[in-house]
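Yeah, one chain of the complex is gone here, protein chain that is, but the others are all in their spots.
The letters A, B and C name the chains in turn, as written, and every chain counts its residues from 1.
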Amino acid sequence: MVGRHANKVVASIEEALAPLTDGMTILCGGFGLSGNPEALIKGVVARGVKDLTLVSNNAGNMGKGLALWLKAGIVKKVICSYIGGNEDLHTRMASGEVKVEITPQGTLAERLRAAGAGIPAFYTPTGVGTVVEEGKETKEIDGRRYILERALPGDVALVRANRADRFGNLRFWRTGRNFNPVMATAAKLSIVECDQLVDNGAISPDDVHLAGIFVHRIVHVAEHENAFEFRTVRKRP
Amino acid sequence: MVGRHANKVVASIEEALAPLTDGMTILCGGFGLSGNPEALIKGVVARGVKDLTLVSNNAGNMGKGLALWLKAGIVKKVICSYIGGNEDLHTRMASGEVKVEITPQGTLAERLRAAGAGIPAFYTPTGVGTVVEEGKETKEIDGRRYILERALPGDVALVRANRADRFGNLRFWRTGRNFNPVMATAAKLSIVECDQLVDNGAISPDDVHLAGIFVHRIVHVAEHENAFEFRTVRKRP
Amino acid sequence: MTFSTEDMARRASKEIPAGSIVNLGIGLPTQVADYLPVGHAWLHSENGLLGTGPFPFEGEEDPNLINAGKQTVTVLPGGSTFDSAASFGMIRGGHVDVAILGAMQVAANGDIANWAVPGGKVMGIGGAMDLASGCKNVIAMMQHVTKKNEHKLVARCDYPLTATRVVTLVITDLGVFAPTGEAFRIVELAPGVTREQAIAATGAPLV
Partner (left out) sequence: MTFSTEDMARRASKEIPAGSIVNLGIGLPTQVADYLPVGHAWLHSENGLLGTGPFPFEGEEDPNLINAGKQTVTVLPGGSTFDSAASFGMIRGGHVDVAILGAMQVAANGDIANWAVPGGKVMGIGGAMDLASGCKNVIAMMQHVTKKNEHKLVARCDYPLTATRVVTLVITDLGVFAPTGEAFRIVELAPGVTREQAIAATGAPLV
């Protein structure tokens, strides 16, 4: 009898992704191309699974990140908050190849957080009086109307961390954190790609951003492209 | 026109507590006697307000911490999760002097978190089929019954931090964190008592436990009793 | 003479109290930051950053330090990072004092439409609905009319709504206007813009 919290570190992306099967709901961290689990994203295409439901804020952009899944034709549905200039998604949405469900970004984050925290549904003011309200229950509480939104759990989460210890305690770097922690909490199986892998104890208890209780597989990937969308700078004075 | 996020550091407990008035709902961090805002708790008694509703996990113990408020007779209602050996609360509850509402600890934390995050109500499995369910709406979601719980906002939060910068970014020490962050998010006015006060920039952005957006007054208190409830030790080998 | 986009951004900056928390929407509103004195207010980026600083010096760009518009930025002393759920908790919970948002239409009752053009390509919602419904004070910034001379300050929005009854002020190239319920009140006209011009360009009563 061995639980899920022993021996989490695996040697390869292939091994990390072995449990994936067709039709799964995959939660993927990242905001635009920032804080993406780049090697895991590429690895899923190589893994050869299909008919995936993808939950991610953006589903890639500029042909990069999760756009690889769209190009590979392995996604049947995307739940996201923003498409913008993501032409890979626009064309597949237009052709009907991929079904797209758009949700406000805060509602997406909260639905994932709820799934991780055992809250099956919650009321929110976001989207009241808009198309987001259509087909959903509403309730007036203390004189204001709210929408009932449901938790959004997944089968697998793909997560990018800056640093992980062997138990899976994670630290993120700057805004690379974004959706990564909530995605990890909301999935049955959370797979982490980390820039640095350290021994237990190297991260002080108070410095853990996400506790290893939410992490099941860890793979160390030292090199990342870390693509820019808008490289904005100022002149030195 | 000056917003609430300028000049938060005040010189004294008296100044920090000046906005308190009779009848307020006060949220107080701490778990048992650990992580308590000790100077603010004492200061509220000296401030002379009364008819308070106190939201705290324990409402003091061993005559210490929030037990001071009970002894002073300034509390009309307590919302907490645990009484245990808190005789000050037992006697006042028995006499009818203080009304006590007991809620499961996780529901208490989630109600506070909801208040801070703009979620007016949420469904939870905790307490289904028990007295906690009485008088509350329930709903079956995906075949399981859940209770609708309401957000629990407060007028003022009293918070103990280990370290604060001048904007109010906070770090906590070990299990002294407990309810302190959620209390701060759930109140209109959050007052922090910190062991160490540092300049902005001294806490790295990734090392902030609670962002200063949730903090409105800061008072530096170097000395604390930090009472023990059960001082359990082992022999050196 | 009308307000340039720079004038609009400068004017919008006056609506931001010292010591407040502000979220600047993608595009035009982002420029408002250029007119805020150093240390005046704290800028919130909904992707998980409070205390957003200016663009980095060349060569110091960090792909994991961006704002909600995916532009590389810096973080000021006193800044903090957090995850998306915490970030939108700040917004939804009313902890962000001011949001300045781009808009396609604003109605006299304060309704705002800023995420989709009827029949147009769906770009997504992003943080727009959360910001518009969650922030205490929502200011819209936009051109007063479309390129086809259609009204954007209207009696009632016919574009898909972002949030209802939330806008407190609209800053356009023609001036500054406050939704009052049935009409827009003229707070200020751009230099040289007449009341008649503004009335003609507005699809709701102007008072």
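Quick notes on this structure:
One rule holds for everything that comes next: a contact is a pair of C-beta atoms (placed from the backbone, for glycine too) under 8 Å apart; a residue touches a chain by one contact, two chains touch by 3 or more.
Computed from a predicted structure; not experimentally measured.
Shown chains touched by the hidden one, complex as a whole: A, B.
Within the full complex, the residue among B:Gly43, B:Gly127 or B:Gly154 touching the omitted chain is B:Gly127. If you put the missing chain back, the residues of chain B touching it would be 31-35, 57, 80-84, 90, 93, 100, 102-110, 112-113, 124-132, 162, 172-182, 209, 226-236. The set of chain A residues touching the chain not shown comprises 1-7, 113, 115-119, 165-167, 169, 185, 199-201, 203, 205-206, 208, 211-214.
Rule of thumb we're sticking to: only the chains that are shown with their structure count from here on.
Considering the contact criterion stated above, the chains in touch with chain B and with chain C alike are A. Most remote chain with respect to chain A, judged by CA-atom centres, is B. Chain pair with the most C-beta contact pairs: A-C. Per-chain Cα centroids separate chain B from chain C by 35 Å. Note on chain placement: the centre of chain A and the centre of chain C lie 28 Å apart, centres being C-alpha means.
Each chain gets a centre from the mean of its Cα atoms; for chain A and chain B, those two points are 32 Å apart. The set of chain A residues touching two or more other chains comprises 110, 124-125, 172-174, 177, 209. Counting only residues that touch two or more partner chains, chain C has 49, 75, 81-82, 85, 88-89, 91-92, 134.
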